[in-house]
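Rather than the whole complex, this shows some of its chains in their spots.
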Amino acid sequence: SGGQQTDDSNASKKIDDSTTFAYVTNGVDPFWDLCAAGVRIAEEELGITCEVLMPPKGVVDQKRMMETLLAKGIDGIAVSPIDAENQTPFLNEVAKNTILITQDADAPMSDRLVYIGANNYKAGRALGKLVKDAIPEGGEVMLFVGRLEQLNARQRRQGVIDELLDRPAQELADVKYDPVDATNLTTEGSKYVILDTRTDNFDKAKAKSNAEDAMTKYKDLKCMVGLFAYNSPSCIDAIKEADKLGSIKLCGFDEQDALLQAITDGHAYGTISQLPWEYGYESIIMLKDIYEGKMPENQYVEKTFAAVTKENVAEFWAKKKEMAELGKSK
Amino acid sequence: MKKNIIGIFALLVVIFVITAIINPKFLNAYNMQNLIKWSSLYAVMSIGVAMVIITGGIDLSIGSVVGLVAVVLAFCLKIHGLDPWVSIGITLGLSLLIGLVHGLLVTKAGIQPFVVTLCGLLVYRSIGRWITDNQSVGPVPLEGDKGYVNLEEILGLDFIFSGKIPLGDSFNLPTPFIFLVVLGIAGAVFLRKTIWGRYLYALGNNEDGAKYSGINTDNMKIIAYVLCSFCAGLAGLLFAFELDSVQPAQTGEFYELYAIAAAVLGGCSLRGGEGSILGVVIAAAVIRLIYNSINMVGISTHLEFGILGMVILFGVIGDEVLKKTMAKKQLSAR
Amino acid sequence: MSADSSPLLEVKGLTKSFPGVLALRGVSLHLKKGEVLSLIGENGAGKSTLMKILAGVQPADSGEYLIEGGPVNFQNVRDAMNRGIALIHQELNLASNLDLAANIFLGREPNKKGIIQENEIREDATKYLQRVGLDLPTETITGTLPIGKQQLVEIAKALSCDARVLIMDEPTSSLSQKETETLFEVVKDLRNQGISVIYISHRLGEVIELSDRVTVFRDGENAGDLAKEEINHENMVRLMVGRDLSEFYDRQIHQPGKTVLQAREIISPAYSTIPVSFEVRAGEIVGIAGLVGAGRTELLQTIFGVTPALAGELELDGQSFRPSCPADAINAGIALAPEDRKQHGLVLPMTVRENASLPSLERDQSKGFLNQEAELKISEKAVEQMQIKTPSIEQIARFLSGGNQQKIVLGKWLAMNPKLLMLDEPTRGIDVGAKREIYKLMEKLAGEGMAILFVSSEMEEVLGMADRAYIMHEGKISGELDRNELSEESIMNLATGGEKTAA
């Protein structure tokens, strides 16, 4: 049953046009369509077939889709596990039957061969630095995020908090988290206060009203931080409508057009981009390498991320547009 | 009917006062204006679904219609650079068409409304994701978009659908409120003063009876579904301009439940034949108020759903008790 | 009006089928201007079906339909209304959530560009309500009225159509004597104005009083016509059932046994201040007479546990007894054949077998499992004993005629061997043949020692069947009459609130 390859029995194998790899996301999000662009580039380059699968409703759909891939005899899967810790037994089952690597999020306890991913804690700290640049004089900061159950969201959030409060850097493997409902976080001598983290369950209307409510509640709010892609555009809207452009700064994550526009216009300070297309591209190349017997030296391939501010936004945006075009599903 | 409205109105006042006491900032102009804006957006949807519920039907698809209309709008305005008013026409036309299909399937094919609109929920969401390749899109074009040439006109539309009209020093009236007022009054007049409104109530209560009275019940039901989808479509436009960004997979998700909850809380009976626009609008405001209060008071967002659920449940139970007491009083008065 | 003028309305060779039923097999009928034509026939003979076709509710499968000699093909009710045909349905068809004025003008509201002219409606509605003897504000919500009054509203609604042909399908089945008389006045008045009326009823007395002509249906076919001078009880019955029926009320008086049900000062929720006391003995048939809305149904429902008593004492066979739901009453040995057969008596989409065995399932169960043998036996026995006309015990109850449905209800209770059988309007809407069978059954059961309590609005029925009767008026028992005291006058007197006169 399932794919027949294991990593040591196929050292001499070469990819050909019957080779199929799959790129499995953790949900349905524009971010993943940008990643798909990278997959398409790699597909073209290698002359193979790749499937991009986006499970709409969490773990169940992810599991079901990966099972189907095994049934189809897939040659390799790059997956972003939704619940790494608990999905481990299943991932091991997959790894037994095909080449399995993780991307975007890791499952360190599993038998996946490689993890390609940004260090979200570091990315969070980089975002924290942007905040520091945006409001050097210090002040109250508010965080917005879709869901905090996702590891990357928590790591990102913690990175921002630690950076702002000048705490020492933590190891990604065991980050200590502040409680999710912690309010008014600060340390002695720090100029920054992290007021609260509000979640919206991916409802954009909710995201925007969260931002509005924050402005009502906190008169001295200096900076909003959107941890998920859609959070910052929502915040910009809210700030704009409250006529507080300039007096409330914004730093975001990822690369939605509205955020890039705001950066161009000077309405937002900057964003951290994970360069998603590189995820897709590197994942497929990695699968190919492993398929052909080339294991990387290190199990962890740290993905770079880029800070985008007014200086480099034009160039970045052009690149993104090109990728979005490529990522359209076939 | 009036007793219902008193109940829900009292609920509104109670939550309002409690929140204001706990956090006086709740009362500031900016917050009020936001509250009015969000209430208006959701109320527009709820008015539509109330029409269908009055006929004894249900519409589970409105969330997906909101999403699809928002997607198509962005598609027309931004990506294809169509004339802005034509785009508005296309999107509203689409929503009318959807309503028509629902109505026909319910009346002519005899499929239950729950089933028809459940399928709608799935299908429209899927179409929205498919035509955009699931990319977030916004109605307002940016430089380089085909629609950028129409920017000025589109910004005009943006103002119409999501602008703010300064009233006095610090208070701005959100334009969706004007939509709500117009739609609400039109809806109330339609339901209470016109023959068609009366037909809706009659057929919701006794379809055969209405039919035997010479009412074309099929056509009236179709009209209800068309109005419902139209309201959802209008809400889709309002949401698209309000959010300036549409996520095909998420925009509007679960809104059908909010709208139905508002309709029920506002006094509509799911058995049909009962309900009023005013009640539904107040109930929609109560739901938004609850969300706002939770943020203002600083309760964990995890509990939002739960609090909303409890309020609806107790609201409906209270209403039931009120009705029974009234009935008893009436009886003993005989 | 002249007798030789061509008919205003005429149908020829009309057929109509429903899934599983051939309701009309080529019937003909004609109606002249200004005449009252009565249409009679057993349950399921196809009367209502034809009327619905005449009024555009449903189309015929084949056949001719002419108005003033010209063929018509109505697509819907409105088409028929436009040609001046209005139908008062057998079942109530009002919107209970709307007020009286709205119901009367439903579908025909005077309006300007769709906006309803409320004032006009209210004025006119008051006029029509008064005409049927209802003196109520037009803002009254229809659902709050008792059924009888709602029926009058239906009639007011039909009158408001200004129809040339008014069809009344059993309009009196839930009307009291007084209301019926008002209705007759209205009908006669209409005739004088040159309006034609088709009148359907199972109450032959009414037919005799009203009709200029009678058409009889049997099994979806014409069975014959009767001219004015031929209209009498015997002729009608013979055409309807195909033979003579002698001795309608065949009563033998038995010596009543011990008291089965004793009610002391019980108060039912509908009349929360009026205590009611009465008793029923074994082998006795006790009637409860009164005007519609007098609280008789409420009383039976209270004894049956549907609306538990607020106060008072009930004793069954000397044992104190407090039913809080029908199951309690049934377990204690009481059965009720309710007034509203379709809503309360049967589960229409289920089969004869399933209906007949429903109350006895629990008794016959083995560890919760259905006892299919017992079920079969019960339903077969019911069909045989009650002479239910059904193709098989697997027939869906909905497809049976009213009389046969009522027989299923009786059959299912007989299987329970009740001590007390309560019958609420046992023959409402039931044809003469079936009626007689039900009376025979009542007589037989009483002879076997069962206590029977029945409610009836038909004076004749109370006079014919009751050993003893209680008369109710506005919730209280205004008097008790023995068989030899029973007369139309004595009942009417008590039913309208008079005192019992010395016999």
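The first chain written gets the first letter, and so on, giving A, B and C; residue counts start at 1 in each chain.
Everything that follows uses one rule, which is that contacts are C-beta pairs under 8 Å (C-beta built on N, C-alpha and C of every residue); 3 or more make two chains touch, one makes a residue touch a chain.
Please read these numbers as outputs of a predicted model, since none were measured by experiment.
Engineer: Across the whole complex, what number of copies goes with each label?
Structural biologist: Formula for all protein chains in this file: A x1, B x2, C x1.
Operating definition for what follows: only the chains that are shown with their structure count from here on.
Engineer: Can you figure out the chain closest to the middle, judged by Cα centres?
Structural biologist: Measuring from the global C-alpha mean, the nearest chain centre belongs to B.
Engineer: Between subunit A and subunit B, what distance separates the C-alpha centroids? Give it in angstrom.
Structural biologist: Measuring from centre to centre gives 34 Å for this pair.
Engineer: Any idea how many Å lie between the Cα centroids of subunit A and subunit C?
Structural biologist: 73
Engineer: At least two other chains touched by the same residue of subunit B: list those residues.
Structural biologist: Residues: none.
Engineer: For the complex, give me every residue of subunit B touching subunit C.
Structural biologist: Listed in rising order, the residues of subunit B that touch subunit C are 193-196, 198-199, 201-206, 208-216, 273-274, 331-332.
Engineer: Note which residues of subunit C are touching subunit B in the complex, please.
Structural biologist: 55, 57, 76-78, 81, 87, 89, 92-98, 102, 106-109, 111, 114-116, 157, 272
Engineer: If you look only at subunit B, which of its residues touch subunit A in the complex?
Structural biologist: It comes out as residues 23, 25-26, 28, 30-31, 34, 38, 41, 129, 133-136, 138, 142, 144, 164, 239, 242-245, 247, 249-251, 253-254, 291-292, 295-296, 298, 300-302.
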